[in-house]
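A protein chain is absent from this complex, but the other protein chains hold their places.
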Amino acid sequence: MSDLPLVRAGDGDRGVWRAASSSRSFVAGFVVTLVFLAAALVSLVWTPYEVTALSIPDKFKPPFGEHLFGTDQFGRDIFSMVMVGARTSIAVSVVAVGIGVLAGVALGLAAAANRRGLLDELIMRSNDLVFAFPVLVIAILITAVFGPGVINAIVALGVYNTPVFARLARGAALSLWSREFVLAAQVAGKGKFLISVEHILPNILNLLVVQGTILFSLGILAEAGLSYVGLGAQPPLPSWGRMLAEAQTLTAIAPHVALIPGLAIVIAVLGLNLMGDGLRDILDPRVRRAGR
Amino acid sequence: MLRYTVTRLISLSLSLIAASIIIFFVIEIVPGDPAAFMLGLNAQPDTVAALQRELGLDVGPVERYFRWIFGILQGDFGVSYTYRTPVSELIADRLWVSLPLAIYALTLSTLIAIPTGVIAAALRGRPTDTAIMGVTQLGIAVPNFWLAMLLVLLFSITLRWFSAGGFPGWEEGLWEGLRALTLPAIALALPQASILARVMRSALLDTLSEDFVRTARAKGLSRAQALRRHALRNAMIPVLTIMGLQFSFLLAGAVIVENVFFLPGVARLVFQGITQRDLIVVESVVLILVFAVIVVAFLVDLAYAWVDPRLRHQQ
Partner (left out) sequence: MRQPVTRTLLAAGALGFSAVFSGAMAAGHLGPAVTIGMQLEPPMLDPTGGAAAAIDEVVYANIFEGLTRFASDGSIKPALAESWTISDDGLTYTFNLHTGVKYHDGTDFDASDVKFSLDRARADDSTNAQKALFAAIENVEVVDPATVKVMLSEATGNFLFNMAWGDAVIVAPESVESNATEPVGTGPFKFVRWVKGDRVEIEANADYWGEGVEIEGATFKFISDPTAAFAAMMSEDLDAYPVFPAPENLDQFAADPRFEVIVGSTEGETILSTNNKQPPFDDVRVRQAVAHAIDRQAIIDGAMFGYGTPIGTHFAPHNPAYVDLTGQSNHDPEKARALLAEAGYADGFSATLKLPPPSYARRGGEIIAAQLREIGIELEISNLEWAQWLEQVFRGKDYDLTIVSHTEPMDIGIYARDEYYFQYVDDDFKAMIAELNTTADEARRTELMQAAQRKIADDYVNGYLFQLARTGVAKKGLKGLWENAPTQANDLTAVHWE
């Protein structure tokens, strides 16, 4: 929730040494991301303990005993909850980014194809309008109308992501529309839609992947924030943000209950950001050119 | 320039009108009746109806929209349903907390980020740079509300250096006010500073590779001199853009941190307003926040057009 997309410019010219080090960050990020992905997938079929099983007498067991991460105020196994929480976070972010990509790219490409036309102006102004709403305000409004829940958190984040991708796609597509191969396709009689899909889209894919990774990590932070204020995942579905919210009054009694979900968020986001940076170095043509 | 400004002004006013309509009607369909909420479990239906009349809720939404919007044009935001005081006073009170907090956080973040970014750029590739980049990666990944919780645990509960939250009011003195805003400002500033430092570093590196800096280097300036005399000023453009975006984020997105520190700020007013169904307050605050963002974006566009003549001729 605290990052700002689209504004992290490329890291400029880099030598071979830099390229190696950046791919190291990609590898590190990739491994962390894989671990969380694996935990999320495994949690579909197995967790060390049942996440919804309460056992009040076992509450506040410290970590590294019978329970690897200890237990919470209801005696639930925190390790299992972190695993399922990873699933919640990943699912919310993936779908929210997906919505953003689909809607945003379609709008962006349409705007670029009709550049400086009425449609372009309409799309871009609506974009600015949506972008002017803070994500939390969107989430609060959606939740107030439809009630809280994972789905509504996804919609709020998807709505927030859409203008980001629309701007990105439009900007990148605009420069392609004046390129020779697009002009050639136009001369050959291809329509705007076909050109957008066949020629423009494949050429902006790299950019979308990089931005997608960044927004994915933002999504994890945002989901945690929304769940923390009660606008996201509802009990008994574990979510890192809600675990933190519930643990908040317990920090003085059992710090691990508040520390572990927070660390999970930090590590997951860090992993994704490292991977995103690495990906950009590998995929972003500008950086690649500079690296050559 | 004039023609460009006029077309942009028309599109601006259309955006503002659209925003006000969207805000009003989205918030109006929020289920839950302010009068029923205020009167609670034992209220009789006739009592609820009486309160609805008193609050002016007995007329249709379209009429209420026009009442609201014409009121605002005359500087009157209406009266809060639950607080029974003018909405403009409520918002003004809250802004006295939110604005200083945002400025405080932005100042902190700038003071940390600019030198850090410059050092990282100057020492590019050295261990210091790597360490700074690592720490800023971490800073971006930390949720600000978790940071806030940890700060309270450390500085309020354990060390008791700061109170755990609340805001005594500026009449208690500047120092007391700033003290109350310090932990929230840190919680907000650190993640922002991490982003800003990274932007600063990469913007500097970008300008360092530009021709005019290379020329300066070729004329015999040292790397540090080139950085100081030429690159720094030019790198400030993206940094300032980010700072503008961050400021509106700090104003509107601080709701979670305001909640942790129970600060009576604007963002929490939205949150409270929606739970108490004080819809007129929510509508007005959201309108102001959204207007502010749209108008700032408009001014930035104008400024760019002023600087870069190509833009205005394209229109």
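Per-chain numbering from 1; labels A and B assigned in written order.
By definition in this document, contacts are C-beta pairs under 8 Å (C-beta built on N, C-alpha and C of every residue); 3 or more make two chains touch, one makes a residue touch a chain.
If you're wondering where the values come from, they're calculated on a predicted model, not measured in any experiment.
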What shown chains come into contact with the chain that's not displayed?
A, B
By the document's definition of touch, the residue of B:69, B:99 or B:164 touching the omitted chain is B:164
Among B:68, B:104 or B:261, residue touching the chain not depicted:
B:261
Omitted-chain footprint on subunit B covers residues 31-33, 36-44, 46-47, 50-51, 53-54, 82-85, 90, 93-94, 97, 149, 152, 156-157, 160, 163-169, 259-265, 268-269, 272, 274-278
Quickly run down the residues of subunit A that touch the omitted chain.
52-54, 56, 59, 73-74, 144, 147-149, 230, 234-236, 248-253
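Rule of thumb we're sticking to: only the chains that are shown with their structure count from here on.
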Could you tell me the distance, in whole angstrom, between the mean C-alpha positions of subunit A and subunit B?
21
Show me the residue ranges of subunit A that touch subunit B in the complex, using the header's touch definition.
1-4, 7-13, 17-18, 21, 116, 121, 125-126, 128-129, 131-137, 140-141, 144-145, 217, 221, 224-225, 228-229, 241, 244, 248, 251-252, 255, 258, 262, 265-267, 269-270, 273-274, 290
Contact residues on subunit B for subunit A in the complex?
11, 14-15, 18-19, 22, 26-27, 29-32, 125, 130, 137-138, 140-146, 149-150, 153, 157, 191-192, 195, 198-199, 201-203, 205-206, 208-209, 238, 241-242, 245-246, 248-249, 252-253, 255-256, 259, 267, 270-271, 274, 286, 289-290, 293-294, 297, 314-315
